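Here the complex is missing one protein chain, while the rest keep their positions.
The first chain written gets the first letter, and so on, giving A and B; residue counts start at 1 in each chain.
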Amino acid sequence: MKRTIPILITFITGGIIVLAEFIPPWAILREHVLIYFQIIAVFAFFLGGGSLLKINCQKVVRKREDWQFAIVTLVGFFIMLALGLFKMGNPEMVDLGFAADLNASGSWFKNVFDAVKAPLSASMYSLLAFFIASASYRAFRAKNSDATVLLVSAFIILLGQTFVGVVSTGWMPEWMSFFKVENLSLWLLAKANLAGQRAILIGIALGIISMSLRVILGIERTHLSGGDE
Amino acid sequence: MNRKVLIPIASIIVFIGFVLLKLDWDGADRTHELWEALEVTAGGFLTLMIFSFLYKDNAFYKFAEHLYVGISAAYWMCVGFWSNLAQQAIPHLSQSLSEALGQPFLGYIWHYWIPVALGLILLTRLLPESMKIGWISKWTLAFIVASTAGLFITANLQANFIAQIASTMSLPLLPDWTGFGDFLSNFDLSYEGQFVKMFSNWVIIIGVISGLVYFFFSKEHTGWFGRVSRLGIWVLMVTFGAAFGYTVMGRVSLLVGRLTFLFRDWAGVIG
Partner (left out) sequence: MLLAVTQGLGPVFSWFFWITFAAGLGWLLWMSITGREVERRIIFLFMGLTVSGAVLAGIILPVQETTVVRNVFDTIEGLSEGDRVLLSLDYDPSGAPELEPMAKAVSQHCFEKKLKICYMTLWGTGGAMITDVIALAKVDFPDLVYGDDYCNVGYRAGNEAVLRVIASDFRKTFPTDVSGTSLDSLSVMNGILNCADFKYIVAIGSGRPGIKEWVEYVVEPSGALMGSGAAAVSAPQLYPYYPQQMNGMMGGSKGASEYEKMLRRVYPKFKSSRAQATEIMGPQTVAHVFLMLLIVFANISYFLAKKRKGASA
């Protein structure tokens, strides 16, 4: 039961979705399965939140390293949860009750999102600009022909995306406009890059198709292993 | 006083000071003004806390990082609850509950209990291991993996395999061809010219084939096969170079966005 039922679920669910593409009347079955998937996805969010709560509570109770910061996580978690679940301070609540848009302009949920989550999220990713600069200085070297091709390509793209590129080759006549940096950059992106990306895409597609078939047919079972089998 | 107490207290005082500076005391809507001031001040402080990591890992960064995790997890739970449960599942399961949540009842569909049951089964992973019931969550896991696999097969076959081969092979090797004489007399290197079009199509076709040859590991990369594979590596290197260039562009844009916020909204040094 612990093994057979999951394998059966995998086979039937995957089979319905694939076969529905070839048997039009089955499309309704596929849609039901996919709606189930959407509803289950939310429970995955609850699972994530629950795990976070469990781990951080344990950290505080057992006073593990940096347990004070676990309190910060928990406080942030509960405040946001309360604001969102009860739609506190939502101006649309007056007319619509709980039907109010969760992200309505001026709601406390949206305000905290704008004040805390938005700047943190944006700042985290913008840090990468600094690390890219450092990596460019330390590792981006023309050590062999492959690295040189990569470097030249990156250089043209960087130059072509800016006004400096346009100015540097602006003097070229129309009959050789292919060599203008902005055109060369566009060509690299839309033609040479396209060729490489397409080869990668086709390769990945073949890999995904074969792996997915193995999963549906029950040959690949690693997702069912582990834990208390 | 202990540094561990002094620094947080000092930070809170500075924070309140900034909020007071940002407050528009003459504003008509006081609550709105307060939120605006809090938003901008918190945004600026948290941005600087994250940037402090560039110097070294520190307590301010850890504070911001932990706050981010807590807020994000709750954010996703709330959004998920209101969008998929309250608006999609419950209106088909319970009239009283959907009315309580302000949603119209859309008609009872008994089988919507299946995903709810599978979802609750998934949550058994949170129960203590000693209860030995966590294995049942694999039913839900099997459903999720199978749905994803099913979707992946058809989508990849259509959009990423057949359509990509068709797009490559439908490229004309001699675009706008009206004869060799015309080709020579109109020959130029303009971006929209016939020669560049032709060259581009050749590059795409040869590039895709050689890239695929590089990924073919069942045959040793020697002889002509090795040479084509070598060309494939070069095509891939151009691809990675383009990806690098665009990644730089993206990350710099984000940094510009953050610094613009700091200078314009927070510090008010630019208009």
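Assume a residue touches a chain if its C-beta (ideal position, glycine included) is under 8 Å from a C-beta of that chain, and two chains touch if they have at least 3 such contacts.
What you see is a predicted model; the values in this text were computed from it and never measured.
Participant: Touch as defined at the start, partner being the missing chain; which of B:Leu67, B:Met198 or B:Val248 qualifies?
Facilitator: From the options B:Leu67, B:Met198 or B:Val248, the contact with the absent chain belongs to B:Val248.
Participant: Can you say which of A:Leu29, A:Met124, A:Met172 or A:Leu217 touches the chain missing from this structure?
Facilitator: A:Met124
Participant: Determine which one of B:Tyr75, B:Tyr112, B:Tyr214 or B:Trp234 touches the chain that has been left out.
Facilitator: From the options B:Tyr75, B:Tyr112, B:Tyr214 or B:Trp234, the contact with the absent chain belongs to B:Tyr75.
Participant: Go through chain A and note every residue touching the omitted chain.
Facilitator: Output for chain A: 27, 30-31, 34-35, 37-38, 41-42, 45, 92, 96, 99-105, 110, 113-114, 117-119, 121-122, 124-126, 129-130, 132-134, 136-138, 140-143, 151, 154-155, 158-159, 161-164, 166, 182, 186, 189-190, 193-194, 197-198, 201.
Participant: Which parts of chain B are in contact with the chain that was left out?
Facilitator: These residues touch the chain not displayed: 54-55, 75-76, 79-80, 83-84, 87-88, 91, 102-104, 106, 147-148, 151, 155-156, 158-160, 163-164, 166-167, 239, 242-243, 246-260, 263, 267-271.
Just so it is clear, only the chains that are shown with their structure count from here on.
Participant: Can you give the whole-Å distance between the Cα centres of chain A and chain B?
Facilitator: 4
Participant: Which bits of chain B are touching chain A when the two form their complex?
Facilitator: By the definition above, chain B touches chain A via 32, 35, 38-39, 42-44, 46-47, 50-51, 53-54, 62-86, 88-89, 100-103, 111-112, 114-116, 118-120, 122-123, 125-126, 129, 132, 134-135, 138-154, 156-157, 160-161, 164-165, 167-168, 188-193, 196, 200, 203-208, 210-212, 214-215, 232-249, 251-252, 254-255, 257-258, 261.
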